[in-house]
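In this view, the complex is presented without one of its protein chains, the others remaining in place.
Chains here go by letter, A, B and C, matching the order in which they are written, and residues are numbered from 1 within each.
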Amino acid sequence: MNIFEQRESDVRTYSRSFPVTFKTARNALLIAENGTAYIDFLAGAGTLNYGHNNPQLKQALLDYITADGITHGLDMFTCAKANFLRALETHILKPRGMQDFVVQFTGPTGTNAVEAAMKIARKKTGRSNIVAFTNGFHGVTQGALAATANSYYRGSVNMPLAGISHMPFDGYLGEGVDSLDYFEKSILDGSSGMDLPAAVLVETIQGEGGLNAASIPWLQRLAALCKAHDILLIVDDIQAGCGRSGRFFSFEEAGIQPDIVTLSKSLSGYGLPFALVLLKRELDCWNPGEHNGTFRGNNHAFITATKAIELFWQDDTFAAGVREKAAFVHKRLQEISKRYGHGATRLKGRGMMQGIEFANGDIASEITSLAFEKGLVIETSGSDGQVVKCLVPLTIEQALLEKGLLILEQCVASVMAKNVKKAV
Amino acid sequence: MNIFEQRESDVRTYSRSFPVTFKTARNALLIAENGTAYIDFLAGAGTLNYGHNNPQLKQALLDYITADGITHGLDMFTCAKANFLRALETHILKPRGMQDFVVQFTGPTGTNAVEAAMKIARKKTGRSNIVAFTNGFHGVTQGALAATANSYYRGSVNMPLAGISHMPFDGYLGEGVDSLDYFEKSILDGSSGMDLPAAVLVETIQGEGGLNAASIPWLQRLAALCKAHDILLIVDDIQAGCGRSGRFFSFEEAGIQPDIVTLSKSLSGYGLPFALVLLKRELDCWNPGEHNGTFRGNNHAFITATKAIELFWQDDTFAAGVREKAAFVHKRLQEISKRYGHGATRLKGRGMMQGIEFANGDIASEITSLAFEKGLVIETSGSDGQVVKCLVPLTIEQALLEKGLLILEQCVASVMAKNVKKAV
Amino acid sequence: MNIFEQRESDVRTYSRSFPVTFKTARNALLIAENGTAYIDFLAGAGTLNYGHNNPQLKQALLDYITADGITHGLDMFTCAKANFLRALETHILKPRGMQDFVVQFTGPTGTNAVEAAMKIARKKTGRSNIVAFTNGFHGVTQGALAATANSYYRGSVNMPLAGISHMPFDGYLGEGVDSLDYFEKSILDGSSGMDLPAAVLVETIQGEGGLNAASIPWLQRLAALCKAHDILLIVDDIQAGCGRSGRFFSFEEAGIQPDIVTLSKSLSGYGLPFALVLLKRELDCWNPGEHNGTFRGNNHAFITATKAIELFWQDDTFAAGVREKAAFVHKRLQEISKRYGHGATRLKGRGMMQGIEFANGDIASEITSLAFEKGLVIETSGSDGQVVKCLVPLTIEQALLEKGLLILEQCVASVMAKNVKKAV
Partner (left out) sequence: MNIFEQRESDVRTYSRSFPVTFKTARNALLIAENGTAYIDFLAGAGTLNYGHNNPQLKQALLDYITADGITHGLDMFTCAKANFLRALETHILKPRGMQDFVVQFTGPTGTNAVEAAMKIARKKTGRSNIVAFTNGFHGVTQGALAATANSYYRGSVNMPLAGISHMPFDGYLGEGVDSLDYFEKSILDGSSGMDLPAAVLVETIQGEGGLNAASIPWLQRLAALCKAHDILLIVDDIQAGCGRSGRFFSFEEAGIQPDIVTLSKSLSGYGLPFALVLLKRELDCWNPGEHNGTFRGNNHAFITATKAIELFWQDDTFAAGVREKAAFVHKRLQEISKRYGHGATRLKGRGMMQGIEFANGDIASEITSLAFEKGLVIETSGSDGQVVKCLVPLTIEQALLEKGLLILEQCVASVMAKNVKKAV
């Protein structure tokens, strides 16, 4: 029995899919203790958009640590924070017409940012209900968990989770039904059972929920409904943000502007814990410290996040490259998938959040297990784990991307053949 | 208007008390951008027990980063994690008879650890109620917030916070009343309104609540009551743990063993975001990933935490030094306080969590403001902010400790004189 | 200012629509203090299915009171209760294959019966979620109120109402969409946000919600889904039961058997407060007195209810007459409604719960106000009060029924003419 089996709680999860001990990493490669290299199509579940240990970010961090830069300063002013705020303002907010947003540094986890966003929406509007969507994932602390749809996570809290009405996400009611009809009727009809919400909390592309990408018109209608009925729109961009969709924010393509945005995961650029909430200045009715926490504003993360913004977001070059890569991934996934009969597979997602849905989670996990044997770290998502999800570092070298997709192709072929046989 | 005023949410808090921009730090000294040095009696609200940027921890971290050690690996196995678990097992758990505890890495914030602890207690027992105490602080995400007593934090959620019964902490019902009598009666009497709890969640010394230290007999009786009635005992050792009390765990002095312990703040030793839950193996009924999160297990923190354990906790030397320092602080606070009439001041706390309670928060904050002008970073706590709290790095040099206490003494004298005058 | 305006709370409601003081009543006639007679198309909101003060029920009640029969006996055994149980068993339960149901006498209000039904469903299954429907009305005590969809009632509680997922009722998602597709998907998909429910709580015809009648196939599918997924089916038959649908229970026509049924309103037959829950014997896991209350089992109501069962439900004669009356009402409402352009009106309901939906609540309330001036007591329902609802005593004399409908026809004509004019 190794130290992990001996001492770590049964709650551990990814280590079950990838049961080796990793030691080092560089961009899209993970190196195990025994020297074996793995191509990383998981990217820390979307945390490593710029790959592992980007050398320029690394150097900035080493310099800062060497110089005894403030590591922990609660939420006090530091030079590192000032530089981050300036970079964010200059390269992210202003070019996107978001100069009226202020930044709240929350505890450095996505769920903490979501909790803060929900609180401020409830405080500002005086309403307690918030609308979230089928298959949405927003974290597992109690406030965020109420919004998370998956009963696997909801169950352990052993309490009814109040304050959320779940509505069907785009596509949930089937082809030809606009699921927002139900939401709109529920607003207009005072007897729908859905109390007028403080806010809508939505992911534009549901990462954990199975790479369900909301259509652009659906997002636009959602934003319009919120505006018309004085409901705040919160985009949870924790997984789809920071470039993964092909733009910095995943909602840019829809031309909408939320009232509140949550960011985390790839925000530090280096895999360091970091999270924030962007909120329109007029919503900023917080009292000092009303939402607090020890690790608000991780200074190491400020350093790497600032450098990441400067490296990747001074203009559209990087994003354009991401969109190209996404197109390539899409083409390859189509090739992989089109060999199988109607209904056997379905392409999911948008940008660099794409994948293939299989008939069930068993098939999908056979594929990812086999892939790991062949040197590819890749995971499933969806309520049944039925979607094989490519969360590739946006900075992956083309050759490695192609190699990873080839492994995937082979594993799909092998597993599908076996399953066809079984069926016969 | 500086960048912070321009762009940071009004929720920012410590920066209001200490309105300078900090740039570097070393052990107990914080250096502002303009070169001014401040003695740090706040220590990141208990996060910097080993001071800022300890050189040995720093070197270990620099080496790890330089070698491209895994920075972010979700909750996969890494060499860094293995080493941390071994150090924790060898130097912390086993010597304290806690070899039957397993470790759950949660999102790297205290509140996330508390949420996990509450969930597992509810899941294991099938009960939903948890007892927390007056003046307790456990975090501000919704589950933990229900346990946090302070209405300042509770208010913003705009929802009733269910699932918690608050009970009076040691001393809350006044001299001569053992507040556990009420708790015991509430258990025995099926008509108390307190549903039989899954767990009791307690800080042995309430940091945010005003440095209320539970007496040893009170803690022992609490543990005995829990055991007798099959209620899990959760010690939230996020602020009082990691040596601050004079021992690694704050409950050691009482000779009790909780069922669940939460740790964070000083756990990384370097101010990096990190949190974990220790739970008895028999309670570990988690399903894989049931409580999840992107930043479970911060590898940088594993490195510094391992080094901190090796440096400070291989034997009792360091802890003995802390207890000596605590005795010195106590003596000095007594000297400072005894000059003022009966009731004007009161000594609070235990170990290196000591302070002086004043008549109200106005006096206390006048003192800390003045102290900052004189180069001392020190904060208040308590429901009215009436307690001036010395959270000094445990590693502070004796000369700096004495200097800081001298500044405090002068500020107290000056403010008390002014207030006496006002009263006249 | 009369005594009511002087002394009664502003919560009073029906007295606002019908601002006269009533003194006596007989079958379908209400007589005001000043002698004016009104035809009653409201029937105590469905409480007076057998009309006011039915002479045979009245005589039985007078005899019982005269003989000093037990009036109040908590839930002790009384002769009156024994007789009621026997009559219910013989004439209602056994002929309908419901011999395995037991009877729980709750506090004598519908909402109390609903609360008991919800509790036992949660207790038996160990689950806390219950599914209720858009536009459903189940009462206004807190448990039942969570299931009631109308925000007008929900608002006053000033707390989030937990433990209920609202689903769209038959027709709510528009023509051609079977709203149960969403419910079924929400069960099958563990990530729908709808926790697996203990029970579904449904009215077959939504009285307060606007006379929405679920189709027979929808009810059958709902029952099948519940059975397939081990979800209890609770039919709230408080308004639609006791013959109003044309059969004793409103679900009989669908050939389904719920697990739990709530009855109240017309159950006593005489307008006396009375309510009960029918539950399958295997669900009867109540501990003694676990759901209690002072007025469980109103003995006066036992007397009149027993007599009502004997008079009306020994065979199908009465019910057949009701169905004939319902057909007549339907024909007349069609005649009244067909004069107006497409979309101006819509027939709603089933059995003797029929009405006409108008474009909005203003038109509907103009009609009912005018009707009252002409001697007809009739009310609106629906989330906007847009449905004029005929809740006629089932025992109404044909002549009076025709007269009432004629008044309604004239009022509709008059108001519609005026509104057309306005529109021009």
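Points to keep in mind about this one:
Following the convention adopted for this analysis, contacts are C-beta pairs under 8 Å (C-beta built on N, C-alpha and C of every residue); 3 or more make two chains touch, one makes a residue touch a chain.
All values derive from a computational prediction rather than experimental measurement.
Considering the entire complex, the omitted chain makes contact with A, B, C. Interface note for the absent chain: among B:Asp10, B:Asp195, B:Glu310 or B:Asp362, the touching residue is B:Asp195. The omitted chain makes contact with just one of the residues C:Arg247, C:Lys265 or C:Lys348: C:Lys265. Listed here are the chain A residues that touch the chain not shown: 159-160, 162.
Contacts to the hidden chain, counted on chain C, fall at residues 2-4, 6-16, 18-26, 30, 33, 42, 44-48, 52-53, 58, 61-62, 65-79, 81-82, 85-86, 88-89, 102-105, 107-112, 115-116, 119-120, 122-123, 126-128, 139-144, 146, 152-153, 155-159, 162-163, 198, 238, 264-265, 270-273, 277, 279, 284-295, 298, 300.
Although one chain is not drawn, its touching partners on chain B can still be listed: residues 128-129, 132-136, 149-152, 154-155, 160-166, 168, 172-174, 177, 181-182, 185-186, 189-196, 209-210, 382-384.
One rule holds in what follows: only the chains that are shown with their structure count from here on.
Chain A maps onto chain C through a rotation of 180°, based on Cα atoms and reported in steps of 5.
One finds 57 Å separating the Cα centroids of chain B and chain C.
If you average the Cα atoms of chain A and of chain C, the two centres end up 48 Å apart. Chain A and chain B have Cα centroids separated by 31 Å. Listed for chain B are residues 159, 162, each touching two or more other chains.
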